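See structure below.
Note that one protein chain is taken out, while the other chains of the complex remain in position.
On to chain A.
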Amino acid sequence: MPTTTRKRKAEVLTNITDVFAEPQRKVSKVHPQVPKDSIPREEAALPATPQTLTEGMDSDDDFNSVASSVDLGEDMSSSVDFGAGESDVDVDDDYQDDGAFDTTAKDLTPQRKHFEVDFKVYSPQDIQSQQDTQVAEVSNLLEQPTEATAILLRYTRWNKERLIEQYMDDQERMLEKAGLGQEINQNPPRLEVRNNFTCDICCEDGPGLETFAMNCEHRFCTDCYRHYLTQKIKDEGEAARIKCPGDGCGKIIDSKSLDLLVPDDLTDRYHQVLMRTYVDDKESLKWCPAPNCVYAVECGVKRKDLNRVVPTVHCDCKHAFCFGCSLPDHQPTPCVLVKRWVKKCEDDSETANWISANTKECPKCQSTIEKNGGCNHMTCRKCKNEFCWMCMGLWSEHGTSWYNCNRFEERSGTDARDAQAKSRQSLERYLHYYNRYANHEQSARLDKDIFHKTEKKMTLLQSSSGMSWIEVQFMEQASQALQQCRQTLKWTYAFAYYLARNNMTEIFEENQKDLEMAVENLSEMFEKPTDQLAGLKVEMLDKSSYCRQRRVILLDDTAKNLRDGNWQFNVELS
């Protein structure tokens, strides 16, 4: 990808702006991207107030000054982005924002959708330059060369504040701990030939043997040094904290030395691993979990916030995932409930289905009984209760009607069936939600299949009806809307399973019903014969946009109430 930084929420926002027009765009700009240095921002999920905005940025002076003078919501690097995609919109907004900053900020803040969180997607190049900037900054402050600073930063897992504090506290100790020895050698690392040298690893001692050592003076031949590094980088996936190969030496190999020694064919891998540790070390950064995706996403939502927000982020590779747990987007259900639900489904679903289909409970002791043959005269093995399998009534009331039950209502039978119903209720309740959950999952797959089939037909349609390629794209849009809405719907059922009834639930169920209806209506259209599809374009686009709209309404309502703690769940969230 040529650009360095992409706009967040590009995908969703365009959808929403279709429906909600103007203000939305500005909102996306008023809220800052999570600042580069990712100072912890409390409750990042909530609409940021101007105050948190300043707090977040003020330790990063460069960023602050540039960002605020150019464009409040964008960071430096994204100004490079102008000229591509949505740039004209950005520029327009800038003029307006510049004119009346105060009012716009105040007016627009509350209008951000509650289910959206601030995030930012970084390419590998962005991550590299981020590291470089931070190293340069700290390097100035500590008056250490950049190589040493990089090691120090990696050692403290990129926690700048902690590094500076510890460094100021006891410089010698900090350097020692990070493997930098007492004094930092200003001499650049180099290969040397020494007389009478025997390599301690391979025992080679020939003349002219090239050797290398850091200033800890553990000297080995370059071949062995390289071999050692290759193994660490390639097999053990280490990069940031490789120690000197010397026996018992804890000195960490700096990147200048590595550049000198790492074989060319491994440099890429080495930088990849280095980058990986950078992202892994920072709580505010996560790799996009999509296969082969190289982007990382930054988001300020903390682990402790996850009970009040479901931070779905959208990677530039189009994959939407939860920043909290890295699973595919599962709004509106909070991570904890998702984990519980998935586990429950794995454990229970098959068993529960079978129990539901093949067993009944003993009307007296509620033991689950499978009738695997024989007559209707049941004797519970546990409590010795004798009852009729058909009507669940006491066998003693059956008189002589052996082997078949043709009686209609007898008291003991109704009571027993009531009790049975109650004990089944929790199981049925689970199955109710599970079946709908599973159904949407499956339907989403089927919708996709149908879409792919239709897509082929559309290509034909293109040639037969004389429509241009761009004109048949509405199918794709509709299909995407469908997928997205089904994904959301699916999770509303897991959400609903754990939801305790209060006066809020009704609104939720209404929203759920409306979205479901909208989705089914749209889904139906895909099954229409291909020759009719061209004529349905407008209707299909309308229905897609209605679906999206219903989804936004549902998500916004659930997210807002989650944030405010209005939902009651029948399990503990933590």
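Going forward, a residue touches a chain if its C-beta (ideal position, glycine included) is under 8 Å from a C-beta of that chain, and two chains touch if they have at least 3 such contacts; residues count from 1.
Going forward, contacts and distances are computed from a predicted model.
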- Pick from "Translin", "E2 ubiquitin-conjugating enzyme", "Cullin family profile domain-containing protein" or "Trafficking protein particle complex subunit" the UniProt protein name of the chain that isn't shown here. "E2 ubiquitin-conjugating enzyme"
- Message: Among A:Asp132, A:Asp170 or A:Glu204, which one touches the chain that has been omitted from the display?
- Response: A:Glu204
- Query: Looking at the whole complex, which of A:Asp223, A:Asp281, A:Asp329 or A:Asp556 touches the chain that is not displayed?
  - Reply: A:Asp223
- Given the full complex, what residues of chain A touch the hidden partner chain? 200-204, 218, 220, 223-224, 227-228, 231, 236, 243, 245-249
